[in-house]
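Note that one protein chain is taken out, while the other chains of the complex remain in position.
Up next, subunit A:
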């Protein structure tokens, strides 16, 4: 094992404070290791009203949970209180966002923040604890601006004094276990209660059909009414079924084929001659190709020689 780097790492990288977190030794890997958390105040390109009380974190430990950060801030960073933590990759792994119903246009993605409360019909979660991609980021929202500022200040101080911060201290028993237990829990959650599943699917389908109706009505009205410029939008639906598109394509191909077969291609003499010429050309081309292949083979493998 290589010894720990002797020189202490820099305390600052760009505008990030480098906060060393120590990870307790494990029986399978019995040395203490240091993880570096990069931390600064949040500065998104388009700030929101919450931005001032947010802290941006890079290099989140893979096993981090909200509880972890709460404990870290409470015990080591001046007791700042956290409202919630947004993990970068949580969107992919966190639950399913079913479309909202009741007259709203269905959204595809999870970007529409305002539609959140109306979501129904999510499928049950299958993990009791998420893990995060190595090197990922998170946004920590504190209860207010002062506590966010205090946390950052405390972090800088901790780095300066070289105080040892142990990752995961004070969360024992508060978060689900990792290791085999986590996979066992996942296995259990993966097979949800069928009644729960049924109601979730039912609610989803109900919302979905309501939404489809809404959409149909919208299209119908678009078809019926000219827009402000006086045009009538051409839309899908109406009497044309959804399968129409493929059908027309099929017909088109059929037609092309028929056209092609109308005059057989060995009817005129020139056709025959051209065909022959084509064949001869193919032969030559094939020969050239083969030669190239052999040449390439020789280049690759050297001379042909029996083993």
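Criterion: contacts are C-beta pairs under 8 Å (C-beta built on N, C-alpha and C of every residue); 3 or more make two chains touch, one makes a residue touch a chain; residues count from 1.
Criterion: contacts and distances are computed from a predicted model.
One chain of this complex is left out of the view, and of "U3 small nucleolar RNA-associated protein 22", "Nitrogen permease regulator 2", "Nucleoporin SEH1" or "DNA replication complex GINS protein PSF1", the protein name its UniProt record gives is "U3 small nucleolar RNA-associated protein 22".
When you scan A:51, A:67, A:137 or A:222 for touch with the missing chain, the hit is A:137.
Subunit A residues in contact with the hidden partner, per the touch definition given at the top, are 1-2, 4-5, 7, 9-10, 12-14, 18, 23, 26, 28-29, 31, 33-36, 38, 58-59, 61-63, 91-99, 108-109, 121, 123-127, 131-137, 177-184, 186-188, 190-192, 194, 197-198, 201-202, 204-205, 208, 212, 242, 246, 276-277, 279-280, 283-284, 286-288, 290-291, 293-294, 296-298, 300, 303-307.
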